[in-house]
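Take a look at the structure below.
Of the protein chains in this complex, all but one are displayed in their positions.
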Amino acid sequence: MKNRTARRISAFLSNFIIIVLGVGMLYPVVWLIVASFKESNTIFSDPGLIPKSFTLQNYIQGWKGIGIIGFGTFFKNSFIICTLCVIANVIFCSLTAYAFARLRFAGKNFWFAVMMVTLMLPSHVTTIPRYIIFRSFGWIDTFLPLVVPKFFATDAFFIFLLVQFMRSLPKELDESAMIDGCGKFGIYTRIVMPLTTPALITTVLFTFLWTWDDFFNQLLYLNSPSKYTVPMGLRLFVDSSGMSSWGPMFAMSVLSLVPCFILFFSLQKYFVQGIITTGIKG
Amino acid sequence: MNRKARKKAIRENLSSYAFLVPWLLGFFIFTLYPMIYSLYLSFTDFNMLQPPKWIGLRNYFVMFVGNDQFPRDERFLNSLFVTFRFVFISVPLKLVFALAVAMLMNQRLRLIPFYRTLYYIPTLLGGSVAIAVLWRRLFAGDGVLNAILSGVFNVNNPPAWISNPKYALYTLILLSVWQFGSPMIIFLAGLKQIPQEYYEAASVDGAGKTRQFFAITLPSLSPIIFFNLIMQMISAFQSFTQAYIVSGGQGGPLDSTMFYSLYLYLKGFAFSEMGYASAMAWVLLVIIAALTALAFKGSGSLVSYGSGE
């Protein structure tokens, strides 16, 4: 009885702390949503949270996009690119990570170091040579430069992430599976993949979010407005040398966050403690 | 016998390399050439529109030494210092904060899904204009912080934090710490992978929450902490977006938020000195690689990979 009261108090305190801290987290998104319902000419001249006017026009206007292409097209393009990148990263980064984390082969440390180094060069300076490569493949103005490299595990961040998770799995698992007649591929699909679900979920989430936001590469490789993506579409509402449609820009910014929220909300349940066990008593 | 063993070793190697094939192909097709090309560019004068001109070590010379004809680039050294300060303050703070929140978010509360989403919002917004607007509203001369300082604490004439060269960098550090969502998620994933039996056994032995944290959570999480440390360091050295949106791409006031990557970007694209920018990139690579190697060396005794290796 006493114990239960104590637990309730502790739960209440936890909730209380989380909510107080959370208010600060919420502010920008509330501001964004409020701004998306304001008239364009009051967004920056009256940046408070309580709007003097309220309009749905921004959403209607924004969804029409840039006049010649609707915003729906940008969403569709972003979805295609993101989905393909997610699939590629989950399969090919985990495959590579598995080799680095759990297999023995000559030159492993060397290749691992090489992989780490690829993370360290600022991407701005490889822009031109990468462009030249993709141009020689005839891939300019297609989704291919944005997607195909992921099928070759070029996202070293996720390889390293998965390596760290795979390395902490007990080695005994492989050995017992080996005895049961599993090959390397079998261990990968039947043991390592299921046990690293949280890390794979993280990969899915981050790949999606980061690809969704990746403006610079999309700007360079996509030329035809019909192939533009969400972040490119958002930039087309604003031009400092001419007219800017701030209201529609904010409205579409809010819409562009919706898929991210949905994905995050539906995936976060995979991070609940205490479902996994080692499978062996130790 | 010996030959047989060697044959077996080769086969073992080959079957392992099979898993590495996609990555190796990707590396040789998409990554290696751009890297080598940028290294070559670092020894040239290249404005993007005309063919690169070989100038040997001059770009590097201008960065660190300089003479009368090619004066040393003070903005470069400044950006290096600014970035170092940013990295060494923001990364530890962000990691501690992310871990603390991850622990908080790892409880069994009914509203946890909602809370987690809430705490991920700042990260989700990334480099949106909303963030820039918010930060200006908080830290401008007539911002929320100063309203509190002068209203509640009677401070006279508090500074305009975000546009004062003494403090502007710290508002960006705060912004970076506030966007702690990514390491938090990775910590959560790591916490989930700690076998529950460890805690059960510890409870039986009578270990309290604090003991459990230091005896089980920290050691089991150490590979993940290490990962977050390395990746946060790498990305902090390359951080660009926040400074770009908050300072309008200028690194102001007085270059106090001129991050290395921002200066590199300005040099390469705005000032048309892609050769110099490439040299800067390779200097940064060497710095990051050295620090990473150091971290890997030092991690030997601190990071434990379970019963694995």
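Chains: A and B, in written order; residue numbering restarts at 1 for each.
Here is the rule we use: contacts are C-beta pairs under 8 Å (C-beta built on N, C-alpha and C of every residue); 3 or more make two chains touch, one makes a residue touch a chain.
As a working rule, contacts and distances are computed from a predicted model.
**Student:** What does the UniProt entry say the missing chain is called, choosing from "ATP synthase subunit b", "Gluconate 2-dehydrogenase subunit 3-like protein", "Extracellular solute-binding protein family 1" or "Trk system potassium uptake protein TrkA"?
**Tutor:** UniProt lists the chain left out of the view as "Extracellular solute-binding protein family 1".
**Student:** From the list B:Met35, B:Ile224, B:Leu266 or B:Val303, pick the residue that touches the absent chain.
**Tutor:** Hidden-chain contact among the options goes to B:Leu266.
**Student:** Among A:Ser10, A:Ser226 or A:Ser266, exactly one should touch the missing chain; which is it?
**Tutor:** A:Ser226
**Student:** Looking beyond the chains shown, say which of A:Ser94, A:Thr118, A:Thr203 or A:Ser245 touches the absent one.
**Tutor:** Result: among the candidates, A:Ser245 touches the missing chain.
**Student:** Given that one chain is not shown, which residue among A:Trp63, A:Tyr131 or A:Phe265 touches it?
**Tutor:** Answer from the full complex: A:Tyr131 touches the omitted chain.
**Student:** Of B:Pro113, B:Pro159 or B:Pro219, which sits in contact with the chain we cannot see?
**Tutor:** Among B:Pro113, B:Pro159 or B:Pro219, only B:Pro159 touches the chain that is not shown.
**Student:** Take the complete complex as the reference. Which residues in subunit B touch the chain that isn't displayed?
**Tutor:** Residues of subunit B in touch with the missing chain: 22, 47-50, 75, 129, 132-133, 136, 140-142, 159-160, 162-165, 247-250, 252-255, 266, 269-272.
**Student:** Name, in rising order, the residues on subunit A that touch the hidden chain in the full complex.
**Tutor:** Output for subunit A: 39-47, 66-68, 127-128, 131-132, 135, 140, 142-144, 147-148, 151, 216, 219-220, 223-226, 232, 234-246, 248.
Here, only the chains that are shown with their structure count from here on.
**Student:** List the residues on subunit A that touch subunit B in their complex, please.
**Tutor:** Against subunit B, subunit A makes touches at 11, 14-15, 17-18, 21-22, 24-29, 31-32, 35, 44, 47, 92, 95-96, 98-99, 103-106, 111, 114-122, 124-126, 128-130, 133, 149, 151-154, 157, 159-161, 164-165, 167-172, 184, 188, 195-196, 198-199, 201-202, 205-206, 209, 213, 249-250, 253, 257, 260-261, 264-265, 268-278, 281-282.
**Student:** Spell out the residues on subunit B that touch subunit A in their complex, using ranges where they run on.
**Tutor:** Contacts found on subunit B: 12-13, 15-17, 19-20, 22-27, 29-31, 33-35, 37-38, 41, 48, 101, 104-109, 111-113, 115-122, 124-131, 133-134, 137, 178, 182, 185-186, 188-197, 220, 223-224, 226-227, 230-231, 234, 238, 261, 264-265, 268-269, 274, 277-278, 280-282, 284-285, 288-289, 292, 305-309.
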